[in-house]
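Note that this complex is displayed minus one protein chain, with the remaining chains in position.
Per-chain residue numbering starts at 1, and chain names A and B are given in the order in which the chains are listed.
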Amino acid sequence: MKSRSEALVAYLMLVPAFLALAIFRFYPIAVTCWGSLCTESFVVAGKQIFVGFANYLDLFQDPIFWKSVWVTIKLNVVINPLQVCLALLLAVMANQRFRGIGFYRLLFFVPIGVSLPIACIVWRIMLDPNSGLIDSILAVAKIPAQPFLINQDQALWCIVAIATWKGASFWMIFLWAGLQDVPREVQEAAKIDGASQVQRFLRITLPLIKRPLLFVLVTDTAVNFLLFVPMFLLTRGGPSYSTNVLMYEAYKTGFVYGEMGKALAIVMVLLALVMVAVVAQFRLFQREQS
Amino acid sequence: MKTFFSAALIHVLYLTVGFLFLLPLWWALASSVRPLNDIFKYVSPFSLAALIPDKITFEAYRSIFFDRGFGIAVFNSLFVALATVLAGLGVNSLAGFAFAVLRFPGRNALFGITVLTFLVPFEAISIPLYTVVRSLGWLDTYLALIVPGVANGIVIFLFRQFFSQVPRELVDAARIDGASWLTIFVRIYLPLSKPVIVSAALLIFLFQWEAFLWPLISTRSEGLKVIQVALAGFEERYRTLWNELFAAATVAALIPLLILLPLQRFYVQGVTAGGFKS
Partner (left out) sequence: MKALFLPPRASAIVVILCLWSLFLFTVSSHAATTIRWLTLSDGAWPDSVKKVIAAFEAQNPDIKVELDTYPFRDLFETIEVRMKAQDADVDLISVDVPLVASYSVRGYLAPMDEYFSKDDIEKTWVKPSWQAGTYKGSFMAAPQNSSSQFFYINRKLFQQYNVTPPKALEPGKETSYDEIASIAKNDRWTWDQVVDAAKKLTKDTKGDGKIDVWGFEFDQVSRLYQLQCLGESLGGPLVSPDGLKAEGYLNSNEWIKAAQWYSDLFNKWKVSPKNVSPAESPNLFASGKVAMFVGGEWNVPRFQEAGVDFAIAPFPYFSGGKPVTGTGSWHVGIAKASSHKAEAAKFAKFLTEEEQGSKIWFESQGQLPATQVLLTAIENAEKYRSFPNDAYLLGVYEARNTAVFRPVTPGYLQLEDIFFSTFEDIRNGVDPKVALDGAAGRVDRFLAQFK
């Protein structure tokens, strides 16, 4: 009896969210899946013609598509752990108590307010190989001017740096919130027991912020797999397709070339990749739990 | 001596990080108060003059507010963001609570599809979403801007993660006392969740504040323009109005920061908080 009423309450609580999600997410996503199996009619604008897996087959034969897959994986294998670790470090730094911490924290928050397009524009100017700020600073240290965004070996990592500038700051907030749930007495007790700062952190603090940490990891992964604004504004997928992530390729195919069906097929592939990553992350944390 | 040295080192570390974070915004701010043709003059070769303007003019700010109606965009973005936050906090926290605390069949499956909703990029669903909103008759209204952003899988996920940290004993004790689930939610969970409520509000706020593609295609009236769309308007085909772009960007960056500033105190542990773990 009790569990049935519990279930009922649960469903009721879920109704508002799921109603909205159904209309504004589930339905469009379903249409997207269907759209990836279609292509556009050349006679009537917007009319779909079912072509089965033709779009996918087309993609799998395109060497640029495979390059995009590789670039996407390369990017994400690096950027996700990097951002989460930095965010954690920043959260710990923000959680300290000393005079002036409030001022520093405010500085840490700054990237959150700056929208990604503006951040990209400003960073691009700073990374200019002709005369940007970064190269000027490197010159002081007698390091030769780097090409940065116009070099196929460096461009992707520059984008990683720019995205991390914003990402580390943003995710820090959630980990900092998580740290608030770690009671100081437990930390103090461990200090008395003689554990080093690092040990205290790894053995006590970290396990206690597992759940927020999982949240940050999963959501950051999702965001980074879908990242394409910096590629769009800074490199257009170049140089030589070295920053051509799947999402940018999908955007270009759909909105610039107008081939929606194929673009949606790319999105489906991307979705599969993200799901693999996310499921792996959930499993990892579940295992560590037990 | 040792403590002074390590304290100084700490400050240097914090300052360096802080400087790195501040630099782009500072440059944008400095550029926004210079005449248009000066902005790129000192970048190549780089000199300190690039960061500290010699000629200060507020022409860009005057222009964006009086000639381009940027004030309307600020109002719209604020209104839409705040409305979404209010509705979103309620809707998503309830769902997060249900997933975290209640037991019911299909819990994992339903949670799974909730996560799925933010794995699909917005650009992919933009056209079907457009047709849905059009058939609701909401195109070119505030409803189109607000409602689709209310239910948010990420925010539900956030609440679920934080709510599941609250010890079960509290719930069991309250249930024995005969409290309804709603009472437990409001009286026990919400007060303990100040940091996550602020984080969730921030998430929803920024989601709307940075929204670009959706407002672009779902509204057309000048009166409904939002900030990111207005910002894009400074990049014309043949030239970019850099000073105005940076002025608008600075305003757009400062507003969320000013809102976040006073909310910081919810994050810092009070004397009472943290006690429930023991």
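One rule holds in what follows: a residue touches a chain if its C-beta (ideal position, glycine included) is under 8 Å from a C-beta of that chain, and two chains touch if they have at least 3 such contacts.
These numbers were taken from a predicted model, which means no experiment stands behind them.
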Tell me the shown chains the invisible chain touches, ordered by label. A, B
Touch assignment to the omitted chain, from A:I162, A:M260 or A:V274, lands on A:M260
Positions on chain B where the hidden chain makes contact: 37, 40-41, 44-45, 126-127, 130-131, 134, 213, 216-217, 220, 229, 232-233, 235-240
Since one chain isn't shown, list which residues of chain A touch it in the complete complex. 40-46, 62, 64, 128-131, 147, 149-151, 236-241, 252, 255-258, 260
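Assume only the chains that are shown with their structure count from here on.
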Could you give the separation in Å between the centres of chain A and chain B, each centre being the mean of its C-alpha atoms? 15
Applying the document's contact rule, which stretches of chain A touch chain B when the two form their complex? 3, 6-7, 9-11, 13-14, 16-21, 23-29, 31-32, 35, 90, 93, 98, 100, 102, 104-119, 121-123, 125-126, 128, 130-133, 136, 165, 169, 173-174, 176-178, 180-186, 208, 211-212, 214-215, 218-219, 222, 225-226, 247, 250-251, 254-255, 260, 263-264, 267, 270-271, 274-275, 278
Show me the residue ranges of chain B that touch chain A in the complex, using the header's touch definition. 7, 10-11, 13-15, 17-25, 27-28, 43-46, 50, 90-92, 94-95, 97-98, 102-105, 107, 110, 113-121, 123-125, 127-129, 132, 147-148, 150-151, 153-154, 156-158, 161-162, 164-165, 181-182, 195-196, 198-199, 202, 206, 209-210, 212, 228, 231-232, 245-246, 249, 252-257, 260-261, 264, 267-269, 273-275, 277-278
